[in-house]
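A single protein chain has been removed from this complex, and every other one stays in its place.
A, B and C are the chain letters, set down in written order, and residue numbers restart from 1 in every chain.
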Amino acid sequence: MKRRLLLLSFTLLFLLTSLTGCWSKRELDEIAIATGLGLDKTENGYKFTVQIINPAEVAAKTISTRTAVTTYTSEGRSLFEALRGLTDKAPRKVYLSHIRKVVFGEELARDGISETLDFLTRDHEFRTDFHIAVAKGMEAHDLLTILTPMEKIPANKMYFSMQTSSEYWAPSLIIKIQQLISTILEDGKEPVISGVYNVGDIKRGSNLSNVEDVGAPTDVRVDSLGVFKGDQLIGWMDQLQSTSYNYIMGNVKNTAEYFECKDKEGSITLEVMEASSNKTVTIKDGEPHFNVEVSVEGNIADVECQIDLMKLDTIKQLEKHFSEQLSILFNDTVSDVQEDFKSDVFGFGDLIHRTKPKYWRTIKDGWEEQFPEVEVTVEATVKINRTGTISNPYEFKKEE
Amino acid sequence: MKKLFRLFTKKENSEQTEHQPTPIDTDLPQNLTYIKNSLGESTDIVIRKFKIGEKRTVKIAVVYTDGLVNESTVHESLLETLMSDVRQTQLSKQALNKGMYYTVRDHVLTAGELDELETLDDVLLHVLSGDTVLFLEGETKALCVSTRGWQDRGVEEPSTQAVVRGPKDGFTETLRTNTALLRRKIKDPNLWITTQAIGTKTKTDVAVVYMNGIANEKIVKEVHKRLNQINIDSLLDSGYVEELIQDETYTPFPTVYNSERPDSIAAGLLEGRVAIIVDGSPFVLLVPALFMQFFQSPEDYYQRSDFATLVRLIRFIAFFLALLTPSAYIALTTYHQEMIPTSLLINLSSQREGVPFPALVEALIMEVTFEILREAGVRLPKAVGSAISIVGALVLGQAAVEAGLVSSAMIIVVSLTAISSFVSPSFNFAISIRMLRFLFMILAATFGLFGILLGLIVLALHLASLRSFGVPYLSPLAPYITSDQKDTILRFPRWGLLTRQRLINQKNIDRENMHKPKPTSRSPKKGDSS
Amino acid sequence: MWVILYGVILSISWIQIRALWKQSLKRDSFFYIFTMGLSLTILILSQLGLPIPNPLDGISIVYDPVHSLFQ
């Protein structure tokens, strides 16, 4: 009896599920996979641009004349409204879980991005593994229309070039949403977001002919950092500043560092293999003093001036020279940031909070005004490990 | 179950009332007429009447079934002795005084097995089993000589459960051959065999085989009890017995193990299990059967232990693949696209462009097609079978993709499932996986991974609720028994397998107690100390 | 959808109650019918959009003083 009852109940249950289920079902050919998302400000709301993959083109084995991606744009008073507004333009439901890149238009970034961040984390379709960037000096919408060579999907191109450059090139930095939100929420810390901008003509970039050229005249670059205060963009760091910022934050993994030779013509380039930074704070007379130690280890990669690398002394001199150069650069950057942006992107306030919580409580409210005045010393130490596969540079006779 | 038993007991009562055995009459012709009438004058029944004795005064009749008896035995040790040898021999008077019946019984018949029968029903049964029955005029008893001997298949290599390494003999349809095969493997007085006939019409011999002292007595008793409760007209294969004695009727999982391999059954007996051999079936049953047993092949014990463990792991993986691949594919592609890596998702979705059916229907079409092909492959004559199924699969698969009916990823999914489902060393276990697969597909199509997970929980609950002859089906995993893990998923080296499973036999745990032979040690001191 | 669900519930109940009745477990079947009736009534009422008192609100009322005490 018991058996039969259970058998029956489960048959009925299966019947129930099979007859009525499938609420959340989306067949693969019913969804439009979005890889890039652009958010812009308009007069009365937001402009929402999605870059959608055309799977048949991406996976196609034959060359066709259609593009691998399509962008759709819609406007709405809120982001969700704009997203739903897409349904009358896009033939399928836009699926956001595979977004690789979210780009804010500069105008929106300057106005503040916190409202959009709410949407980006509240909606369950968004994952957390996409990169965030700001379109430098342009609308996110325009940026997303640029077609890129090699990588058929432009958002992927941005994603991957950022991924590689963050590993091998100091100025760029990957920012993910969870990091961004924590930074905005927590006291004594301001965020930076990497900037994306185009080179070449935008109109040309959105045409398939752009990728048919060997040189691809229009392309996308990812090497600059936008400084935020709270959730508002207030300015851009140049490449050197971005590099220093990453050194100070300990974000650098592997990069190249160019130095002028001391007393001689030419240059030496250091391949940085390891870099770390250590920030400490001491309080003297109720004023915080910050001390940042950046230690850099690397190999000599490229020597373009005549020096004797085989001498231990030379290496020591080089190390000293490099350390000085870097220290100057870093200190300049910190003071520039303090003066120009007045935004604590280095997280000095957070450092006090974490290490000296009691003191932090006393200065917490005035930190914003206090930050530009605090004393920061950055000290860089460079260590050279190897000199590459050859010892001394070749002495080629140069024809005058 | 209870209802089932009730059904049997009812039948038994009605059977008893209508059946009354007919005694053997002193009148020989009357007996013979009765036999002829009972059997409808069947042409394969041979009745030979003649007279014996010095003066040829005693009428005698020999009855046997043509084809079931060993002709030469009947001729040489029965007819010849009776008709010619008896006359030539001088029997002592004392012997003759007792009457011809006793003379024949004690002095004449040279056959090994001899029985006395008192009712005509017994006579019929023995005649139909291949024995030869002698009637003497004026006697109420008949002599039954065992002359069984018929054409049988002979011991061949088993067609299922093939192994690369290991014995290649398989059970046959003849009960005696099968018991002999077991005896040849286990020459121990404790190998006990009891036989009973089941089936009111077929009178099939069913033998219960177990190792006395090793097998759990409770289980042996339970087997006998359940066998005695069977009351059915026919028993054509061990499958009948399996279905009638299993603990749980409504389960897709087999709770009785069957094998064609004497080595596998012998190993089971030595572990303390009970074997049931049914005459006429080369498949011998083994109880209690546990879930883990269906992942174990006899070959595991003939190969090196590390390899055997690896193979068992592969069988587990294949089990889950066979059960879940289509449903996981459906769930991922229709509900959880966020879990598929982007590039793979793009590929999959480009394949699905233009496929008219939802993923579930697509999967069902292909799975059902595969099942049809498989069934056809089994039923078709061997010569065409494999060719047709291969061509069918290739052509159907290829054409279906090209026609845009299914996506090519689905073909991969279905083939992976199909191949995985044949990895299980036990055929009937694979069937249960195949059935459950469809349920999981429906669950996946309605609730995605949540549905699959709930299905798995229900499956686990169901498996945990099963018992095979009192032993929890999932043991030794649940309830977990540490000492039995040595031969469950892992297969320890033989030196680690010196105990028997806990739940199957409670008393006689140790298999053997000896030390591992070490190679002759080079330093004699060390050797001495060990 | 709900109709099918009610169908499932009722058919399962029917089988179970019949089984209980056959074993002449009257007490069991009475409480079966009682609890099932109660559950189904509340279910139907909530389906009809009638406000069902939430037991948690009741518990909250009891514990509110405790909470304010600790606060």
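Methods note: contacts are C-beta pairs under 8 Å (C-beta built on N, C-alpha and C of every residue); 3 or more make two chains touch, one makes a residue touch a chain.
Just so we're on the same page, contacts and distances are computed from a predicted model.
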Candidate names "Dihydroxyacetone kinase DhaK subunit", "Sporulation protein", "Multisubunit sodium/proton antiporter, MrpC subunit" or "Spore germination protein KB"; UniProt protein name, chain not shown: "Spore germination protein KB"
Shown chains that the omitted chain touches within the full complex: A, B, C
Touch with the omitted chain, as defined above, among A:Ser114, A:Thr164 or A:Gln178: A:Gln178
Contact residue for the chain not shown (choose from A:Lys47, A:Lys136, A:Lys229 or A:His353): A:His353
Selected residue (touches chain absent from view) among B:Ala197, B:Ile230, B:Leu270 or B:Leu463: B:Leu463
Residue ranges of chain C at the interface with the undisplayed chain: 1, 5, 9, 12-13, 16, 20, 23, 25, 27-29, 31-32, 35-36, 38-40, 42-43, 46, 52, 54-56, 59-60, 63-64, 66-67, 70
Residue ranges of chain B at the interface with the undisplayed chain: 335-336, 338-341, 447-451, 453-454, 457-458, 460-465, 472, 474, 477-480
Interface residues of chain A (partner: the chain not displayed): 6, 9-10, 13, 17, 20-21, 23-24, 121, 124-125, 127-129, 176, 178, 181-182, 185-186, 353-357
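We adopt the following convention: only the chains that are shown with their structure count from here on.
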Distance from chain B to chain A - Cα centre to Cα centre, in angstrom: 67
Distance between the centres, which are taken as Cα means, of chain C and chain B, whole angstrom: 49
Euclidean distance of C-alpha centroids - chain A vs chain C, Å: 55
Numbers and ranges of chain B residues touching at least 2 other chains: none
Where chain C touches two or more other chains at once, by residue number: none
Chain A to chain B touching residues, read off their complex: 1, 3-4, 6-7, 10, 14, 17-18, 20-22, 24-29, 31, 33, 35, 53, 55-56, 58-60, 95, 97-98, 100, 125, 127, 156
Residue numbers on chain B that touch chain A, as the complex places them: 3, 248-250, 333-335, 337-338, 342, 345-355, 358-359, 439, 442-443, 445-448, 451, 458
